[in-house]
Every structure is written in structure tokens, then in C-alpha cells.
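To start, the structure under review is shown below, and the notes come after it.
Moving on to chain A:
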Amino acid sequence: MITVFIIILGIIMILAAIIAVMSKNLLTAIISSGVISLLASIIYLILSAPDVAMTEAAIGSGLTTIVFLYALSRIKKINKEIDDD
Partner candidate 1 sequence: MKILKRSILIYIFLFFVWFLLTGFKAQELIAGSVVCLIITVIYNSKALAFEELRLTPKSLLYSILYAVIFLVELIKSNFDVASRVANPKLPIHPGIVKVRTKLKSKIGKLILANSITLTPGTLTVETRDEFFYIHWINISTDNIDDTSRQIVARFERYLEVIFG
Partner candidate 2 sequence: MAEIIINIAGYIALLALALSFIRMILGPTTADRAVALDTMTIISISLIAFIASKSMRIIYLDVATVYALISFLGVIAVARYIERGI
């Protein structure tokens, strides 16, 4: 039971990582890296480490996504200013 869970979640994680690396669109890459840490926290939970899982859910899935999005919007703003000059 548990082994099947870990195998399928692992396959989905690998596919999400491939999308994050290969995708041309940066927003897609950010969303799929969010999916990776979302599933990683389930795997930590299955391996009976609830504290690590909680941290991974809070930092990996929430904070990193928001920080990446903030950085992306700043980059776009700077690029626009350079184009305008």
C-alpha cells in the first residue's frame, strides 16, 4: 500500500521536475516547482517525519512560490524600463 503511494508520487514528482526544467514559460516552471514540494511533503509524512513535512509545506509550497513570483514581476518591470530607454 505505502510502497505504491511512494512510487506513484515519486513518478509525478520526476515529471513535474522535467516540466520545470524544460518549460519556456517561467510561470509554469514556478507552478510545477510548487507541485514538487507539495508532493515531497506527502512523502516526508509517509516516512513519518511530520515536522519536516510541515516545514516543507510552509516554505516549499507557500513562501518560495510567493518569493519567486515577486522576483519575476520585478524582473519584468526592470526589463520594461530598459526597453523604454
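The rule is short, and it goes like this: contacts are C-beta pairs under 8 Å (C-beta built on N, C-alpha and C of every residue); 3 or more make two chains touch, one makes a residue touch a chain; residues count from 1.
Regarding selection, all candidates are chains of the complex that A comes from, given by their letters.
Remember, predicted model here, so these are calculated numbers, not experimental data.
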Chain A in this complex - touching candidate among 1 or 2: 2
Candidate 2 contact footprint on chain A (complex, rising order): 1, 4-5, 8-9, 12, 15-16, 19, 25, 27-28, 30-32, 34-35, 38-39, 41-42, 45-46, 48, 50, 53-54, 57-58, 61-62, 65-66, 69-70, 72-73, 76-77
